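Every protein chain but one is kept in place in this view of the complex.
For reference, chains read A, B and C in written order, and residue numbers begin at 1 within each chain.
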Amino acid sequence: GGGTAQDRGATPVLGGTLRFAVHAEPSNLDPHASPSDVTGLLTRPVLDSLVAMDGAGRIRPWLAESWKVSADHRTYTFTLRDGVRFSDGTPFDAAAVKANLDHVVDPRTKSALAAGLIPSYRETEVVDARTARVELSRPHSPLLSALSTPYLGMQSPAALKKGPEFLARQIVGSGPFVMESFVPRQGAVYHRNPNYAWPPQGAAHTGAARLERLQIRTIPEDSVRVGALTSGQVDAIGGVPPVNVEQLRAGSGLKVDSRQAPGGTYNYYPNTASGPFTDVRVRQAFGSGIDFATIVEKLYFGVYEPSSSPVAPGTAGYAPDIGDLRRYDPQAAAALLDQAGWTGRDPQGYRTKDGRRLTIRWMFVKSIAREQRDVLAEQVQAAARKLGFEVRFLDVTLSTYAGVAARGDYDLADFSWQRVDADALRDLFHSANVPAADGAGSNAARYSDPQVDAWLDRTLRTEDPAERAELYADVQRKVIQDAAVFPVYSPAYVLAVGERARDIGWEQQAYPSFYGAWVRER
Amino acid sequence: MTATTRRRLLTRLATSLVVIWGAITVSFCALHLTPGDVEDAIVGTSIVTPQVRAQIVAEYGLDRPLVAQYGSYLGRVLRGDLGHSYQRHEPVVTAIASQLGPSLLLAVTGMGLALILATATALLTAGRSRWVRGLASGAELVGTSVPMFWVGILLLTVFSFQLGWFPAVGGDGLTGLLLPAVSMALPVAALLSQVMREGLERVLHEPFVLTARARGMGDTAVRLRHALRHALLPVVTLAGWLFGLMLGAMVVIEKVFSREGLGGLMLDAVAGKDLPVVMGVVLISAFVYVVVNVALDLLYPLIDPRLQEER
Amino acid sequence: MTHAIDTPRRRIAGAALSRPRLGRWCAALVLALIVLTAIAPGLFTSGVPHEADPLAALRAPSGAHPFGTDAIGRDVFTRVVYGARHSLVAAVGATVLAVTAGTLLGLVAGLAGRIADEIIMRLADITLSLPTLLLALLVLTITGPGTLNSIYAIALYTAPGYARLVRVQSMVIRRSGYVEAATALGLTRARIVVRHIVPNAFIPLLVLATIEVGTALVASSSLSFLGLGARPPAPEWGAMLAGGRDYFSVAWWIAVFPGAAITLTVLSITVVGGALQRRLEGLDPSGGGRNR
Partner (left out) sequence: MTGHDGLASEAGIDAADDPVAEVKDLFVTFRTVAAVRGVSFTVRRGECVAIVGESGSGKSVTARTLFGLTGDGARVDTTVLRICGQDARTFGERQWRAVRARLGYVLQDALVSLDPLRPVGKEIAEPLRLHGMVPRAQVAARTVELLREVGVPEPDARAAQYPHQLSGGLRQRALIASAIACDPELLVADEPTTALDVSVQAQILRLLDERRRARTAMLLICHDLAVVARIADRLLVMKDGRFVEEGPTERVLGAPSHPYTQALLTAIPGRRTRGVWLSVPPPSAGPPAARREGKVVLEARGLVKRFGARLAVDGVSFHLREGQTLGLVGESGSGKTTIARLVLGLVAPDRGAALIDGTSWTELRGRRRRDVRRHIQLVPQDPLSSFDPRSDVRRILYEALLVGGVPRARRRDRALELLEQVGLDTAVLNRHPARLSGGQRQRVAIARALAPGPRVLVCDEPVSALDVSVQAQVLDLLVRLQAENGLAYLFISHHLGVIHHMSDHVMVLKDGRVVESGEVGRIFTAPRADHTRELLAAIPTTHVAADAHVLGHDPSFTKEATS
C-alpha cells in the first residue's frame, strides 16, 4: 500500500521502536480461525499473502509470482516466488500453500471468517515445489482478492502443526516482522525480520522493514487510548473515536488520517421475509423518512461518511451513481405508510394498523457495539419515533444472536460486512445466504430476488473487472430500490499519529501497514 | 492454639468447603441456565459452517448431559484443572494467573493507601473539636457517596489527560498504578476512617483510658498505645466486606483505566459466556474469601484476647 | 446486638448524628426534592428525555440547556431529571425485594430451629462468599441485562445480609429481658410476637434498609455503567455516565452531572437515614448505648 501524506521527502531512519495502540484485540491470533477482523491488523506485519491488491483494487503478485485460471474458472495454478523463507527457517513452497489452505477449511480450525472467504475450496495440489494448483468446487472469482487478505495469509507449516493452542498466541510467517510475544489485554511485540526481501510488487520500498521493533498495545477505552497518544505514551493510535478527531487535529504535532474500509458498509437490514418490513412501502418509508445522512454527519463529525450503497466507495465494483436513489423525504415517507395502511395513531403517537402498533424489533447486540453504534441506534430510534415507528431493542447477547438470526425472529438487523471487494453483495443478498436453521448465512434481510441471484451468480464466472463492476452496480441499484438495506455509514479506520511516527501506510483492508514506517528519535 | 480455636478452625474449614462447592455448583447451574447455547456464544456473530459448529460441540463435550459435564468439571477442579477457556484459547488457570498479578497489585496498593489514609485521619480527628470532626465526617460522607467509577473518570481526565501528570495507561510502574489505586482507595478510606474514629472515640471515653491518663500518660501515647488497637478491631471485622468491595471495584476501575486484570477477564468472560473462565474466577474468589475468613478467625483472638474463650 | 446490623454505610450514617441539625435538614430537603423529581419529573422540566436534536449536539451548559446537551443533542438536564425515577426505582426496588426476602428467611432461621437455621445461613454464606459484583454478573448473564434484572441481581446479594440481621435480632430479642418479663406477666405468645418481637426486630431493619438504598443506588448505577443495567435510551444515571465518558475530553458535562446526581442522592439518603436511625432507635449506632 502507499504511504500516508506525512512529510514525504524526509529520509527514513532505520531502527527504533514504534509504539502503536489499537482499540481491540482478537481472542485468537490465528487469522485462519479468528472471527474478528482486527486479527488482520495484528498479523499482517508477520504474514505475507500469495497475492496483493493495490490501491486501485488490481491484483498484484506477492508470494506468487504469477497465476493462471482455468477456462471453467475452477482451477487456479500459482507459480511461487523462490527463496522465500518463514522466520523459523522453513522454506515457503507449494506444500506450505497447501498446508495453509487446508488448515483454513479444516473443521478443527473452527474458522469463523477465513473459511467463509473460500467457500468453494476443494483442495490444493502440489505440482512441484514452486507450483501449487488450487481446485474449487464451483467458480469463485473473488478467490484472488480473498487470498490477498491476511485471513488467508501464509503461516509456517511448522507452526501450523503446533496446533490451535499455539497459534492463538503466536503467529509465524514470512513477513517483514517477527512476532516476539502476544499477551492478551496487553498487546503484541514484534521485531524486524532482517532477511525480508519479498514485499508485494509496487511496494514503496524493498528489503527489510525500517523499524527495529514494533509494539502494538491494546487499549479498549477510547478516552484512555487518546490520552495515551496525547501524553506521548504511544506514537500512534488506531480506531480514533470521531469525537476526538477535531481535538487531535488541533493538537500540536498530531496528524489524523483515515481510510474507508472496503466491502460492505455498516448497514441496517430489514427482515423482508416477516413482520411489517415485508411491505416494501414500509421499508422505503423507514429508509426515506429518517435522515440517516445528518444523523451520521453529526454523530461522527464527518469522519465516517454517510453511505448510499451497501458497499463502500473504496470497493472494486462500487456503484457511485446510486446516491440519489434514497433521499430524505419525511412527507413521502408518511404518505407511503398511509398507503401501506398504517394510518392509525395510538396514545403514544405510534402508527397503528387495525389495532396493531407499528413496532420494529431490532436484533441489537449492545455488548459488541463499536463506534457508538448504540448511540446511533438510539438516535435512529428517536427519529423513527417521529415517523410513527416504535423501535424496540431485543436483548440479544452474543450467545443468543445466532439463534435469533436463524429463526428470523427480528425486524431489523445491523452489522458491517467487510470484504475486499463487492463480492460482499453476494454474502448479503443472495438467497442462498439467508440464515438457515444452523444460523449460517449473512443475508440478514432474508432478501430473495431471482434477478439479483442471477446477477450475483454471473459475477462468479467472469474475471473481467468491468463486467463484474456492471453486475455489482445492478445489484446495488436493485436492493436500494427494494429498500432491502438501509446504508448507514461506511466505516473508516481513523489513525492518529504523533511526532515520532513516520510513513505509517495503509493496507488495502484499511489497516495501518508498518512495513514502510519509521520513527524519528527526538 | 487452644483446643476451642482448633475446633472452631476445623468446623470453619469444613463449612468453607461446602461454601466453595456451593459456589461452584451455583455458578455452574446459573451459567447453564442462560438462554442460548454455549456453542452459539463461542461462535458469536460470525457466520460458521455447520461442520465447525459440530466440531465445537464435540470438542467441548457440550453434547453430554449437564450432570456429566458438571461431574467431570468437579473432578478436574479437584485435580486443580479449571478447564479451558472457550474464547481465549488458553487454560483457565493460565488466563487467571496472567490477570491475577495486576489485580492483586492494584487491590493491595489501593487497600494500603486506604488504610494509611484512614488511620491518619482517624488518629488526627478523633475526639477533636466539633468543627474538625464535622469536617472529617462530612468529607467521609462524600467519599462514600461518590461512585467509584466517577472518581476514576474525573481523576483520569484531570490528572493524566489535562495535566498529564500521570500516564493514561497503567502497567508501567508506580505512576500508572497511582490513579487507579487512589480512586479505589478514596471511598474505602472514607469508610474506614469513619469506622476507626468512631472506635477511637468510644475507646477514648472508656474508663481504662482515663486510668491511663491518670497515670500521667500523654494524649498521643494513649491514642497510639491503647486506643488504636481497639479502633482497629472493627476494621478487621469489615475485612470480609472489603474483600468483596475490592473485587467489585476491580471490575469497574480496570474498565475505566483500561487496566488488565481479573475484572476485565471476568467481564469479557461473562459477556462471551466463557463458562470455564467465569467458574474459574468464581472459584478463585470464593477460595480467597474462605482463606481471608479463616485467617481472620485466627487473627481475632490474637488481637482481642477476650475472644479466646467466647465465640 | 448492634454489631449484627453493622453495614459500612450504616456506620457512615451513624456519624450523621454528630452532624449539625442544619445539615440534616438540608439533606432531608434535597432528598424530598429528588423523590419529587422521580414522582413528577414534569414539574422540573418541560423537555422530553428521548428528544434528540442532532443539530444541537454537544452544547455546553447554557440558559437553554442548563446541563448542556449530549452526543445526539438531548438535553442532559431533562435526562438527569427523568433519570431520578429510573435510578431510584431500581435502588428502592432492589432494597424492598431484598428486605422482604431477607426478613422471611431471617425469621425462619431465627425462630424455626436448628436445621432451617443451618441451611439458610449456609446459603447466605455461599451467596456472600461470591464477590457481590460477580454475583450480579452471574444473575445478569442468566436474565440478560436490564433494569429489572439488575434489581434482582442486587436484591440477591443484599438479601442475605438482611436475613442475618433479622435472624440475630429475633434471637437477641427472644432472649431479652422484656420478652421474659412479658411472659412472666402472662401475655399470650401471639401478643408478645406481634407487640414486642416484631416491632423491635423490624424498626432497625427499616432504618438499615433506608440507609442501604444508597448502596443499592451505587450498585445499580455501577451495573448500568458496565452496560448491564438499564438499557439505552433509558435516562439512567449510571448509563448516562457510561455514555458520556467517551466524550469526557470534549464535553465533560455529559458525564459530570449524572455523577453528581448519584453522589448527591446517596449522600442525602445516608444523612437522612442517620437522622431516622436516631429518631427510631434512640441509641447511637456505634452500639455504645450506655444510657446511665
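Worth pointing out:
Just so it is clear, a contact is a pair of C-beta atoms (placed from the backbone, for glycine too) under 8 Å apart; a residue touches a chain by one contact, two chains touch by 3 or more.
Bear in mind the structure is a predicted one, so any value in this text is a computation, not a measurement.
Interchain touches from the omitted chain, evaluated on the whole complex, reach B, C.
Here the missing chain is touched by one residue of C:9, C:79, C:196 or C:245, and it is C:196.
Counting the whole complex, the residues of chain B in touch with the unshown chain are 206-208, 210-219, 226, 229-230, 303-306, 309.
Listed here are the chain C residues that touch the chain not shown: 176-178, 180-188, 195-196, 199-200, 203, 282, 291.
Assume only the chains that are shown with their structure count from here on.
Our note on geometry: chain A versus chain C, Cα centroid distance of 45 Å, whole angstroms. With centres defined as mean CA coordinates, chain C is found 21 Å away from chain B.
Centre-to-centre separation of chain A and chain B, using mean CA positions: 40 Å. Counting only residues that touch two or more partner chains, chain B has 34-35, 157, 161, 255-256, 273. Residue positions of chain C touching 2 or more other chains: 144, 245, 248-249. Residues of chain C touching chain B in their complex: 3, 6-9, 11-12, 14-16, 18-20, 23, 122-123, 125-134, 137-142, 144, 214, 218, 221-222, 225-226, 238, 241, 245, 248-249, 252, 255-256, 259, 262-264, 266-267, 270-271, 286, 288.
Those residues of chain B lying in contact with chain C across their complex are 15, 18-20, 22-23, 26-27, 30-31, 33-35, 130, 133-134, 137-138, 140-142, 144-150, 153-154, 157, 161, 190-191, 194-195, 198, 202, 205, 234, 237-238, 240-241, 243-245, 247-248, 251-252, 255-256, 266-267, 270, 273, 278, 281-282, 285-286, 289-290. Residue ranges on chain A touching chain C, taken from their complex, read 222-223, 226-227, 241, 243-244, 246-247, 291, 294-295, 297-299, 366-367, 372, 374-375, 377-379, 381-383, 385, 393, 395, 397, 400.
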